[in-house]
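Note that one protein chain of the assembly has been removed; the remaining protein chains are unaltered in position.
Here is chain A:
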Amino acid sequence: MSSLKVKLSFSGGVELLFDNIKQKSIEISSSINPPNPTTMKDLILWMKDNLLKERPELFMSGDTVRPGILVLINDSDWELEGELEYEIEDGDDIVFISTLHGG
């Protein structure tokens, strides 16, 4: 099974939930849920289990990202990329920006 390299960036306060790290390169399986390819939904769950350090309810709401946190995939709004259904590709650059007051 191949793996995917993904660059994650956090800003606007989201970084506080991830050990104050602003950027992180990760490697994940291309198919977390075989036989389906890894999607944003899988990635977010993976981040929750592996990276998230504090208060999951401040990052997630249900199985998606909490409203008020912007997600850009390769500089493109994830709402145009299918949100949770987006299939992660090798080399993707994903940015999480909190637009909420005080992060």
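Side notes on the structure shown:
The criterion applied here is as follows: a contact is a pair of C-beta atoms (placed from the backbone, for glycine too) under 8 Å apart; a residue touches a chain by one contact, two chains touch by 3 or more; residues count from 1.
Rule of thumb we're sticking to: contacts and distances are computed from a predicted model.
One subunit of the complex is not drawn; among "Putative cytidine deaminase-like protein", "Cytoplasmic tRNA 2-thiolation protein 2", "Checkpoint protein" or "Eukaryotic translation initiation factor SUI1", its UniProt record names it "Cytoplasmic tRNA 2-thiolation protein 2". Residue-wise, the contact with the chain that is not shown comes from A:70, picked out of A:28, A:52 or A:70.
Not every partner is drawn; the one left out touches chain A at residues 11-13, 15-16, 54-55, 57-58, 61, 67-68, 70, 72, 75-77, 79-80, 95, 97, 99-103.
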